[in-house]
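Take a look at this one; I'll ask things after.
Only one protein chain is missing; all other protein chains are in place.
Which chain is which? They are A and B, in the order written, and residues in each are numbered from 1.
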Amino acid sequence: MKPVLELIDVTRRFGGLTAVNTVSTCVPVGEVRGIIGPNGAGKTTLLNLIGGQLRPSSGQIIFDGADVTGQRTDIRASKGISRTFQNLKLFRDMTVLKNVMIGLHGGTYAEAMQALLRNPRQRREEDYILQNSRRALKTVGLEGYESQLAASLAYGHRRLLEIARAIVSSPKLLLLDEPAAGLNIREAANLVQLIQQISARGITEILVEHHIDVVMTACQRITVLNYGRLLAEGSPEEIRNHPDVIEAYLGRGDIHAQVMANA
Amino acid sequence: MATRRVDFSATEILVGRAVALAILIAAPLVNGQLYFIHVMALAMIAAISALGMQLLLGFSGQLSMGQAAFFGIGAYTSGILTKNFGVPFLVAFVISGLAAAISSLTLAPITRLRGVYLAIATLGFTIIVSLVLRNEEWLTGGSFGLMAIPRPSVGPLVLSEKGIYFLCLLVLVFVYVAFNRLVDSRFGRALQAIMLDEVAARSSGINVTLYKSKCFVIAALVTGFAGCLFAHHSRYLNPDDFSFWKSIEILIMVAVGGIGSMAGAIIGAFVVVLLPEYLRAVEEWRLVIFGALLILFMGLGQSGIVGLISLTLFRARAALRKRAHGLPRSGSVSP
Partner (left out) sequence: MQPSQLVELAVGGFATGAIYGLIGLGFSMIIRSTGILHFAQGEIMMLGAMFGWMVVAWIPLSFVVVLLIGMLFSGLASALIYLVVYRAMQVRDIPLMNIVIATIGMSILLQNVSMLIWGSEPMSYPKFFAVETYRMGPVHISPQVLWVFALGFGLMILLQAFLAFTRTGIALQAAAQDPETAQLMGVDLTRSTALTFLISGMMAGAAGVLLGSMFFASFNMGFIIGIKAFVAATLGGVGSIGGAMLGGLIFGLIETFSPQWISSGYRDAVGMTLLILILLALPGGLVGLFSRRS
């Protein structure tokens, strides 16, 4: 079976800085892949390249067998790549339900004319959007919050909302950018469960995370970046004991190093 | 741009709409003065263009200063077609809207521009169009204006002042209903998403540039219709009426009525058109007042008049609730 995602020598430069340097990897269908690395390693940039928020300076990105390297973000989203954002990009002034409904824009069709006519197909589609959005909210545990404004939610719930918006379209690939940031231990544990639930539905996931516990528990394979380059790749066990990885963290005097050493 | 959420219960909305419609239908029957009917029709025409502006500003976050251009294109297209070429009114009506909509396609590349730059680019567009209207005398009559535009007619029936009034009302109701449907749909949600967070909108599969352009086309279409109605209502067109001041006037209507509310656009339009009629005594202060109102409403961050109404109702509801709960609870345990 072809991999969901294939990166071939993907590079991204910003002026003189090479944020991502010839990174190549393959993510098979159904995997939960973690991307870790010290600060500034290029993790979020890599996610932006996969999601289409940035274009690579060189290299190729193959999604589901098709070359999407130059493809616009919205087309990629319609083809099945969804994501959450490091600093949360919710539609703050919209209700929780509406936020999730937007997540289904990609696979639906009603345009202005259909909205005006309210023909049966449009009404069926709206119903479909509504039902699936409610289902997604239930999956992440936010069913009671439908009509609240996104801005009024507690932080942990806002993170869940973004995940709901991303999974409602049943994407082929879900990109999670530091989904555990700012979560307490209980919330983080729930997040790991959610990630596994999503994976059980057949959705391939890639998560960038600093929360080592989350990565080690939720991911089947981990890619380590350092200074934009791929440093190591392997199972959580292999990565935990990988000398290069430990050095990358330790050598920085990073707090993560100690966590890594004790993980 | 974020707008403060304005909350009305379903009942309040229904009642509000019913009352407004009743008033508008009854008005010319109650007060038969021609001048009154004339001004009310003008207000409704303004309301139609304000609705177009609201779709752009309040729902997709695009500050367009180009609405006057579409208004003018619609007006002159219909005026010229009916007067010089004998085109029947209904046909001219449709063509005016289309002409304005097509002209908005030239602005498609501009929709890429951000906030203030979009505003000034569309302002430039308005100036260019108004210069064309003024300079091309052979077509538009130039600064002498376009005169003796025929009355609107449906077949052999020529519309009277009252007839024009009800025609405008019909178009207004139609556009209002249509826009409400647009907004409460996948299309409308996409627009709002674009307004609130473009990157997130893209990442959810929304083709931002396409939707922004569609929004412009729709807004231009209805503004073109409004222009056509204006031409046959006033029966005389002067390029001065379609300068950037008109665009600013339309902005004021939306800002004063409430950004983000379709009803607000209509209310704002009525305020802007009717207020000067009642403030005849302070005619020269009219624009000073509008300028100050604009600053005030933007500064208060309120959603304009609609926001004020909502706030008042909210407080009234809260006060009623307090009074209701002021009664002693039944079944309380006595010490």
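List of remarks:
FYI, contacts are C-beta pairs under 8 Å (C-beta built on N, C-alpha and C of every residue); 3 or more make two chains touch, one makes a residue touch a chain.
What you see is a predicted model; the values in this text were computed from it and never measured.
Of the listed residues B:55, B:73, B:100 or B:121, the one in contact with the hidden chain in the full complex is B:121.
Residue B:295 is the one among B:279, B:295 or B:320 that touches the chain not shown. The missing chain lies against subunit B, touching residues 1-2, 61, 63, 109-110, 112-113, 115-117, 119-121, 123-125, 127-128, 131, 134-135, 244, 248, 251-252, 255, 284-285, 287-288, 290-295, 298-299, 301.
Following the convention adopted for this analysis, only the chains that are shown with their structure count from here on.
Once the centre of each chain is set as its mean CA position, subunit A and subunit B turn out to be 41 Å apart. By the touch rule above, subunit B contacts subunit A in their complex via residues 2-3, 5, 178, 181-182, 184-190, 192-193, 196-197, 199-208, 214, 218.
For subunit A in complex with subunit B, the touching residues are 51-53, 72-75, 77-78, 82-83, 85, 89-94, 98, 101-103, 105-108, 110-112, 114-116, 118, 122, 125-126, 129, 149, 165, 169.
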